[in-house]
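A single protein chain has been omitted from the complex, and every remaining protein chain is retained in its original position.
So, subunit A:
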């Protein structure tokens, strides 16, 4: 049978139908006629609910998924390879683009690794560390908001999608104010930060906390007790603690199985041991539990943001060692943020040594003693680990990112097999994979 919507084509694997927006009846009809009841559905890589370019290959029997597999790699951009051809500071510009919803986590994890190799962890100024925590927690809120928003949209709950993106916009406005960019910031640098807070940022941060405290309960009102929402989410995407440990799942997926494992508590970095916050868990092991955890984590992040604002003391945001610290100072000119004119005047007009120093550090970069280090941060998706290897040169020898989305996505088969086709979407959404991070 031939229709414009579903043209059959004989292959060695059986008849293949390419469905192009038509109705499925033709396909089902033909499938009924054939003896083989097994249908393999290829979902993606351009399906709107696959979070980027994820390809799902589902073997279905009626409405039941009997086997599910992922095809990834469509967004592989070779960032790890590219890093080996840039200096250590340029690296942040690349890593911020990996998981584009969590740029500050990528940057901080990478910079912590470089700083560990340099052995300057103790010299990072307090203000830089507090600001890193502040930015990471704001970023956690924006990442969870996208997860909840797109997750809701995939269920057909467009209101929650609009709410989520509305509030994420508030966070992105703050990012734009502080770093100049909404994403791809490259703001966290080895040794500290690129820039201090602009004037008025603290007031805006306080204003944001106030607004978010008002907005967050709306998600509860809209979704938490909503019977349709619960019916779609509860007992869907089930993965118990054994499954999580075996598959290396971390983040909300692991915490929804009841284990309060959070690197901010168990292996603190950036001074997280000095902040007061709770690690929410659920014992339902399902998508609904992960949704509740994300909501609660946003509240806890707000608590940390408040503590960060209170802790901000004046001081430098870059390490004092001039052999590492970026020499250029940024200043706001009539045409936007750029090199400070005073700095240009100094290096071009008065100090030859300063010019040489600037030139060497910017073109050549600093040397990092040979060795390897592993640093990990708790990203909104789970353990984001960075394995950095140096050969003593001005470029990374090897940088490997253990992206939580990549590892957690392996659990997709365990969550979906035996369930309904419609639940695949919910289960994948509850993992919150971002293909930029998965494929790197």
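In this section, contacts are C-beta pairs under 8 Å (C-beta built on N, C-alpha and C of every residue); 3 or more make two chains touch, one makes a residue touch a chain; residues count from 1.
Heads up, the rule we're going with is that contacts and distances are computed from a predicted model.
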{"item": "Protein name as given in UniProt for the chain not displayed, \"NADH-quinone oxidoreductase subunit C\", \"ATP-binding protein\", \"Molybdenum transport system permease\" or \"Tryptophan synthase beta chain\"", "value": "\"NADH-quinone oxidoreductase subunit C\""}
{"item": "From A:111, A:170, A:376 or A:428, residue that would touch the chain that is not displayed", "value": "A:376"}
{"item": "Touch with the omitted chain, as defined above, among A:73, A:217 or A:338", "value": "A:73"}
{"item": "Residues of subunit A (touch criterion as defined above) contacting the omitted chain", "value": "72-73, 76, 78, 80-82, 84-86, 116-120, 245-250, 259, 261, 266-267, 321, 323-324, 360, 364-367, 369-374, 376, 383, 385, 387, 389, 391-395, 397-398, 400, 402, 406-407, 409-410, 439-440"}
